[in-house]
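Have a look at the structure below before the remarks.
Left out: one protein chain. Kept in place: all the others.
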Amino acid sequence: MSEFKLHEDRFFDTDPTVRRYARELYNEIKDLPIVSPHGHVDPAIFVENKPFPNPAELFISPDHYVYRMLYSQGIDLEDLDIPQRGGVRSGKDPREVWQIFADNYFLFNGTPSGVWLNHEFNIVFGIKEKLSGENAQNIYDEISEKLQQPEFLPRNMFKNFNLEVLSTTDAAADTLEHHKIIKESGWDGRIVPCFRPDAVTDLSNPDWRKNIEELQKVSSVEITTYQNFIKVLEERRAFFKSMGATSTDHGVLSPYTTKLSEKDAEDIFSRALRGESTEKDAVLFTANMLMEMARMSCDDGLTMQIHAGSNRNHNKVIFDKYGLDKGCDIPQSTEYTNNLKELLNTYGNNKNFTVIVFTLDETNYTRELAPLAGHYPAMKLGPAWWFHDSLEGMNRYRHSVTETAGFYNTVGFNDDTRAFVSIPARHDVARRVDANFLAGLVARHMISMAEASVIIKDLTYNLVKKAYNL
Amino acid sequence: MSEFKLHEDRFFDTDPTVRRYARELYNEIKDLPIVSPHGHVDPAIFVENKPFPNPAELFISPDHYVYRMLYSQGIDLEDLDIPQRGGVRSGKDPREVWQIFADNYFLFNGTPSGVWLNHEFNIVFGIKEKLSGENAQNIYDEISEKLQQPEFLPRNMFKNFNLEVLSTTDAAADTLEHHKIIKESGWDGRIVPCFRPDAVTDLSNPDWRKNIEELQKVSSVEITTYQNFIKVLEERRAFFKSMGATSTDHGVLSPYTTKLSEKDAEDIFSRALRGESTEKDAVLFTANMLMEMARMSCDDGLTMQIHAGSNRNHNKVIFDKYGLDKGCDIPQSTEYTNNLKELLNTYGNNKNFTVIVFTLDETNYTRELAPLAGHYPAMKLGPAWWFHDSLEGMNRYRHSVTETAGFYNTVGFNDDTRAFVSIPARHDVARRVDANFLAGLVARHMISMAEASVIIKDLTYNLVKKAYNL
Partner (left out) sequence: MSEFKLHEDRFFDTDPTVRRYARELYNEIKDLPIVSPHGHVDPAIFVENKPFPNPAELFISPDHYVYRMLYSQGIDLEDLDIPQRGGVRSGKDPREVWQIFADNYFLFNGTPSGVWLNHEFNIVFGIKEKLSGENAQNIYDEISEKLQQPEFLPRNMFKNFNLEVLSTTDAAADTLEHHKIIKESGWDGRIVPCFRPDAVTDLSNPDWRKNIEELQKVSSVEITTYQNFIKVLEERRAFFKSMGATSTDHGVLSPYTTKLSEKDAEDIFSRALRGESTEKDAVLFTANMLMEMARMSCDDGLTMQIHAGSNRNHNKVIFDKYGLDKGCDIPQSTEYTNNLKELLNTYGNNKNFTVIVFTLDETNYTRELAPLAGHYPAMKLGPAWWFHDSLEGMNRYRHSVTETAGFYNTVGFNDDTRAFVSIPARHDVARRVDANFLAGLVARHMISMAEASVIIKDLTYNLVKKAYNL
C-alpha cells in the first residue's frame, strides 16, 4: 500500500490557474490562529486534561455524524457502544467497535466526515495508512499509544491546534464551574461560554418545569412570574458576560418573532408553570423570547445567534433509548422574511446589535437571507451550518450569498462541533473552500489577487472576531 | 455536412485531468449489463415482437418529453398525431409528423431529450447526419428500413441493449398476462412486473369505483369492507411476487403518512364505496395506504417506492382531449420530514424493509432527503427523477446528496421510461455523469482512483440489484 498522505492541493479546483491562486491564498492564511466562536466541546476535558480513553471513544461514540451513517447502513448503535439515556453503555469492546467502523470506512468516501477523519488520522495523529478493515487494529494501537503522550492531552492539543479562543455552549442554569476552574488554573487557553437559554424558553420541552427549577437554584429572585423570569435571564446573561461570554445562542424550529403584551406573556408563563400551556402558547412564547433576547443584546452587547429549522429527535425509537443529539435531527423548510420581520423592524437598524442567522434550508440563501443580511445593519449571515458544513455546502454558500450580501455581511467560519479533535480539520476545509472560491473570482477577472488577499484574511480571522466581539 | 458522430468524451468536464479520470472510470463500466428496475415500457411489445410501425410512432407519439416541447412552441398535438382519449388519432401522415419534428429539432438543443435522441439516432440506428428539416425524409427512410430488420425487433433490441432485467409498472388489477406469455415463451429476456396500486388507493381518482370493480374481478374475496380490500391487496402482492415482482410503486401528490384506526379506515372506505368520500378522506386514505404498504413490504420483502410531488394533468384542455400522461404534469413543492415521520418511525428502523423515495422538488435533496436517507436504515434515496433525469439534474443530485447520504444510501439509476429505445441512451448518460462526478472527487484529491473504481461499479450495477432484490 502506498503511503497515505493528504495532498497539499486537496479540494482546490483542478484548473491550473484557479489552483495556483487558491494555493497562494491558502498559504497566506493557513497558519492564522483558529477562532472558534460557536461549538459544543465539553469544557471538562480541559479541567481534567486527561488522555482520551481510546480511539473508539474519541472518534465514534461522541460523533453523531459518524454513527448516523453507520446506523443508516444497518449497524446497530449497541454495536458501536453509543451512550444510552442515563449513561448506559452496551459495553462492547472498543476494539470491536473500531473494527466495525474501519470495515465500513468506505461509507465516508465523499462525505465531510471522511474528509475530517482523514485529516485527523493523517495530520493530527500522523497515521500513514488509510483506515481499512485490514489495518484497523494496528491503527487502533498507534492512536492508543499516542493518546498517552503529553502532546495529545487536551490542553496541549488546544495549543497545537493554534486555537486562539474556543466557545462552548451552555444552558442558562449552568454555573460555568468548569470555565471558572480553567480560568483559575493559570492555564492561558481562552475558553468562553455562550448563553443558550432554550431549555427554559421553549415551553414545549417536556422538561421545561424541571429546567425552570434548575434555573431557580442559581437565581436571586423567585421565578413565579414572567417579569421575574425575565429578570433572572438578564441576571444570568450578566453572569455569563462576567465569565467571558460574548454571545448567546437560540435554537428554534421556526425563527418566528413577535412581542407579546406584558399581560399575554404573563398569562402564558403562568399557564406553563401550572403545566397547562398549549402548543400555540409555546410557539408564541418562543417568538416573544427571541424579541426579549434581542432587546437584551442591544443593552448588554452580547451577539445573538439564531439557529433555525431542525426537526429534533425525528426518530422516536432512537430518541427513547439514546436521548438527544443522536443524529436523528432532520432539517425542514424554514421561512425568514416574514418570521424575522418584527425582530428586524424593532432592532435590525440598531448599530450596536448583531444577530447572526443560521439555516439548514439552503433555499433561503439567495431568496431571503442574503437580501436580509445585505440590508439590515444588525443582521449578519452565519456560515454554512451542520449538514452544510462541508466542501459542497460551503461552496454553495459562497456562490449563493456573496452577490447579494457581499463578503462583509458574513461572519467567518463556525465549527459547531462536539468533536474536539476535528476542529483543525474543519477550519482547514473552510479555509480551503474560501481560498478556492476567491481564486475562482480572480481567475475570472472579477477581483484582483491583492483584493482576494485582503478578503481571505477577513474571512478567516477578522470578521469572526468582529462579529463575536472576541 | 460533416459526419455526425457522438464524441467519445461527451458530457465529461473539459478539464483534462477530470476528463482523463472520467474516461477511465466510464470505460470500466460502460459495458456492464443494464438493470432497469423501474419503468413504463409496454410488455406487449415483447409478446408480439413485431417491428415498430414507423419512426414517428417510435420516437414522437409515445414520448411526452418530445411533444410537450413541440407543443410549448405552438405546435398542435393533432399535427403530431398524438393518441387521444379512446384511441382516436388525427390520422396525420407519419412522414408529415416527422417533418415537423425535424424542422423543430433545434428546440431540443441542451435538453435531455436531445441528448437521448442523438444517441438513439447515431448509436442505436447508425444515422450519420444530425436530424434537420433538410434530411428529415431521408432519415425517415433510413430508420423505417432498419425497423424491418431482425436486429430491430423488440426482443433483439432487448438483448443488444445488454438488458439484464427490465421492470414494468402494473396496476393492482393487472392479470400480468403479457408477463406470463413472455415467461412461457421460452425467450429468456427477464421482464418483471412492479405492483402499483394507485388506481385503487387514491379515492380522489374519478375512476376509483370502476377500478375497484376491476380489482374485484381478479380477487377471491368480495371487496365490501376495508378489511377485505386489504386482504385483496395482500393477495395481489403475493401474485405479483410469484410473477417475479420485487417491488411496489406509489405515486402520491404528498408523501403524507398516517395510520388510521381500523374504524376510521372502514368508515372512509365505506363512504368511498357509496361515492360519498371527501377530499380530506382521500388525503387520509392515501396516507394510511402508504402505511399499509410499508407494513406489507416488511412482511413480503417487496421494495417500496414512493414517487411524490407531481401535480398531474395540470392542463385541463389537453387532459380532457388526450387523457393521462400527456406532458401536463407539473411538479410542486413537497415536504418529507414531517410527512414521512410516521412511516419512518414505525418501519424505518426495520432492516428487512427498503423504501426508496423520489422527488421532483430538488430543494429536498440537502434539506430533507439526504439527512433522512443518511439516518434511517430502511430508507434509500431514489435517483434524480423525471425532469431531473438529465445531465444537470443528475449532477446536482450527486453534488447535493453525497455529502450527507453518502453513495451507499442511494440506489443507482432508474430510466423510468415509456420509450424503450431510449433505455441505453439514458443509462449511458447516467454512467457518464457518475464517472465524471467521481473523476472530480479524484482530481480534487478527495478519494483515490482505486476507491472511485469500486464506487462506479456499485453505482452502475451493484446498488440497484441490492436495493430492488434483483
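Which chain is which? They are A and B, in the order written, and residues in each are numbered from 1.
The rule is simple: a residue touches a chain if its C-beta (ideal position, glycine included) is under 8 Å from a C-beta of that chain, and two chains touch if they have at least 3 such contacts.
Since the model is a prediction, treat every value here as computed from it, not as a measurement.
Q: Using the touch definition up top, pick the residue from A:P83, A:G133, A:G301 or A:P371 that touches the left-out chain.
A: Checking each option in A:P83, A:G133, A:G301 or A:P371, the one touching the absent chain turns out to be A:P371.
Q: Among B:N49, B:T111 or B:N205, exactly one should touch the missing chain; which is it?
A: Within the whole complex, the residue contacting the unshown chain is B:T111.
Q: I'm checking contacts with the chain that's been left out. Which of B:P55, B:P94 or B:P331 qualifies?
A: Touching the chain that is not displayed is residue B:P331.
Q: Using the document's contact rule, name the residues of chain B that touch the chain not shown here.
A: With respect to the unshown chain, the touching residues of chain B are 6-7, 9-15, 68-69, 71-74, 106-112, 114-115, 311, 314-318, 327-333, 360-363, 387-388, 390-393.
Q: Just the residue numbers, please: which parts of chain A touch the chain that's not shown?
A: 15, 17-18, 335, 337-338, 341, 344-345, 348-349, 351, 363, 366-368, 370-377, 379, 399-400, 402-409, 440-441, 443-447, 451, 454-455
The rule is simple: only the chains that are shown with their structure count from here on.
Q: State, to the nearest whole Å, the distance from the C-alpha centre of chain A to the C-alpha centre of chain B.
A: Those two chain centres are 40 Å apart.
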